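Heads up: the structure comes next, in structure tokens.
Of the protein chains in this complex, all but one are displayed in their positions.
Chains: A and B, in written order; residue numbering restarts at 1 for each.
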Amino acid sequence: MSLELRRRLFDELDRLVLIDPHTHINPLSPASTTLADILGYHYYTELAHSAGLAKERIEDPKLGPKEKVGLLVENLGPLDNTIQYSWLVELCQAFFGLGEDRLDKSNWEGVYDRAAKKMAERDWSQQVLKQTKLQSVFLTNDFDDPLAGFDTKTYIPCLRTDDLVFHLAKPEVRARLAKATGIEAGDAASLRKAIGALFTHFLARNARACAISLPPDFAPQPVSSREADAAIGTIVSSGIETNDAARRTAANYVFWTLAEHCAEHKLPFDLMIGVNRAVYRAGVYQGQDLYDSRVSLIQYRELFNAFPRVVFPISVLASVTNQELTSYAWIFPNVVAHGHWWYSNTPAFIEHDLAARLEAIPRTKQIGYYSDMYKLEFALPKFAMFKRILAKVLAERFVIDRNWSEARAVEFGHQVLRGNVETTFGVS
Amino acid sequence: MSLELRRRLFDELDRLVLIDPHTHINPLSPASTTLADILGYHYYTELAHSAGLAKERIEDPKLGPKEKVGLLVENLGPLDNTIQYSWLVELCQAFFGLGEDRLDKSNWEGVYDRAAKKMAERDWSQQVLKQTKLQSVFLTNDFDDPLAGFDTKTYIPCLRTDDLVFHLAKPEVRARLAKATGIEAGDAASLRKAIGALFTHFLARNARACAISLPPDFAPQPVSSREADAAIGTIVSSGIETNDAARRTAANYVFWTLAEHCAEHKLPFDLMIGVNRAVYRAGVYQGQDLYDSRVSLIQYRELFNAFPRVVFPISVLASVTNQELTSYAWIFPNVVAHGHWWYSNTPAFIEHDLAARLEAIPRTKQIGYYSDMYKLEFALPKFAMFKRILAKVLAERFVIDRNWSEARAVEFGHQVLRGNVETTFGVS
Partner (left out) sequence: MSLELRRRLFDELDRLVLIDPHTHINPLSPASTTLADILGYHYYTELAHSAGLAKERIEDPKLGPKEKVGLLVENLGPLDNTIQYSWLVELCQAFFGLGEDRLDKSNWEGVYDRAAKKMAERDWSQQVLKQTKLQSVFLTNDFDDPLAGFDTKTYIPCLRTDDLVFHLAKPEVRARLAKATGIEAGDAASLRKAIGALFTHFLARNARACAISLPPDFAPQPVSSREADAAIGTIVSSGIETNDAARRTAANYVFWTLAEHCAEHKLPFDLMIGVNRAVYRAGVYQGQDLYDSRVSLIQYRELFNAFPRVVFPISVLASVTNQELTSYAWIFPNVVAHGHWWYSNTPAFIEHDLAARLEAIPRTKQIGYYSDMYKLEFALPKFAMFKRILAKVLAERFVIDRNWSEARAVEFGHQVLRGNVETTFGVS
């Protein structure tokens, strides 16, 4: 009974046309060109490396795309249990005619060739969007992205600010800022002005969010202009030799200034909390980051209090932070729970975290899922995974445990899948 | 099969007459007088506020009770998914003839009027107790509560000590203490004497517990009389200007002295661990507190070692602390796991936390649930929620997974629901 119920709920959830509120899509090349773009996703390279494949082989610059796919496919055996592998199989089934439930040396070449042919079609990315029932996706744009050459209704800009907050001491970051804005940011006032210019640029091109990923030890606080001036002065004069205190002050100043601009422009500020970069230094590209789960949203109390009119869609990297996210979204009007991020984007954690959110956060304040994808083909299996779990939780914890009607459960599911993306980010 | 089993177990659990070991009931006005007392519960005001209703409107002093209910009901839509909303519906169904599974603008006025009529009946609180199968409830009494004018067999006093431990620097707290005890507490000895007088007063009026809620960074330790004298001296002379070190020393001294009195009088000391007060400063009344889940029971090791004869029923605010609670209750004879507190009092966390406790803590050392309610009407839906989860866990993890008989599961359920309240607190 429960399995049929889950299936019925899934089918209803699956009818919906979606907006993906966080991806890393390149709007100038949104879909893959060969299966190497699919297999090159860090999940496959890092898991294959973790299971024993040398980084030097994976990242051998002499490998052509087909060779690379061959190399990886023949090393997927040790990870064929993972949910990430299941995304690969499901997308190859959906898009490239894979008939089996494995991609292995017996069948990958046929898939590779069929994929190459499909991907070469001029409207391939539109085909993927259509088959995925995906209306539009949010991007992750460098602050100096010209945001030109694409339809910003389908590919919605989002101002990513990690570089500005955490890497301002790098001369190249300041050079990019100067080039993008025409402003040499040498003190607090000019830096604020430059940030304002970025917002103007992004807003003119339909940006619907500002975003940043944050390390576990970050605890934002306001900084006086005087302190900011001194810190920025140090950064300008010392560059990458800048001491930690000045870096921290500058980071706080930039972060707080971003929040002020979000308030002014009514732009949501996505916070992705908890990542430590380059923990495994010898890891493959994008396969080096991990985390310290000892982080608390209490570190953000002053931010949430100071900016009551900024909506903060918040992602947490570790499932142990999910209860805090649930509680903070339940209490703070400006905190919204946002998807299931990275190391928490596997079924056991999603199920646990989602169940807690659905029953304790107002239904208007939780965004079910985003794909975080780099290539469009991944939205289909990732959202399918989420919708199956959502159907399971709604079936078991609402229809069965709480006697909800199926219609009510579906309506709630639709809201967290799509409705809240619309209301939170002002898209439709 | 599992659903029928859960239902059978629930029905058996539901037969039991209960004692509620922790509430905030006012014994002089235990039940509600209008539906505004129900809707005024912080869960509804804070969730409605979180979902967008202005605090100024919710707390408008010009609102009459019916207007307030109307305002809130019309703003419950965004939280109709929450378990808290389900408590409201279930109690209106049980007590006030609500026929639908929603309380909304189409039906609230009828419910309001029926409730007002019911609540006006002279024996309304007894009716609620009877229908809820509730024999008695523990109170949360200010240390200077006269404890007069009510039946202490039904409304069992509990000495709440947050003010003494954490707010002794406030002149009004010391004034209240002096007034209640006739002792001016100006040094360690006189403060100890005053605390002793409070215990005498409470014990003479059937108090069965001492209780306190504690912030995540509290780590109790003994303080010498000399240190305590100095700290209390500073408090007396500096009042709210007292520095943090002296406050901390005084807090430790008072806390340790309370534990000593609990030992002397064989009174359990309820510790509710992990809350940060006033995190969201612009929140509604009682809707401002949150937490930092980075807390450990290791902070209490010296306390547990120093007071082997004091029973510590412990509640933890965050589910991530539940395993520590489970382990500490498994090892320390004087640690008892106590209910599911506040932000952990939602089904997903209860189910997870309860399952861990039931299988690893001696059956005599875990108290299933307390309502934490302010008005009697809430015991029915809150305990019903818990009993449904208890039935689910017993069905799935004991009868099915471990081949227990249903009778054995029910017996265990009865013990954690009621038997252990009796033995832990010496009530019957």
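In this text, a contact is a pair of C-beta atoms (placed from the backbone, for glycine too) under 8 Å apart; a residue touches a chain by one contact, two chains touch by 3 or more.
Just so we're clear, the structure is a prediction, and the values are computed from it rather than from any experiment.
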Omitted-chain contact residue, chosen from B:14, B:260 or B:324: B:324
Among A:181, A:213 or A:344, residue touching the chain not depicted: A:344
Absent-chain contact - pick from B:365, B:392 or B:418: B:365
Touching residues (missing chain, whole complex) on subunit A: 3, 46-47, 49-52, 78-84, 86, 101, 276, 279-283, 287-288, 290-294, 318-320, 343-344, 346-349, 352, 388, 392
Absent-chain interface as seen on subunit B, which is shown: 294, 296-298, 301, 304-305, 308, 320-321, 323-324, 326-333, 352, 355-356, 358-365, 397, 400-403, 412
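What we mean here is this: only the chains that are shown with their structure count from here on.
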Superposition rotation for subunit A onto subunit B, Cα-based, multiple of 5°: 120
Length of the line joining the C-alpha centres of subunit A and subunit B, rounded to whole Å: 39
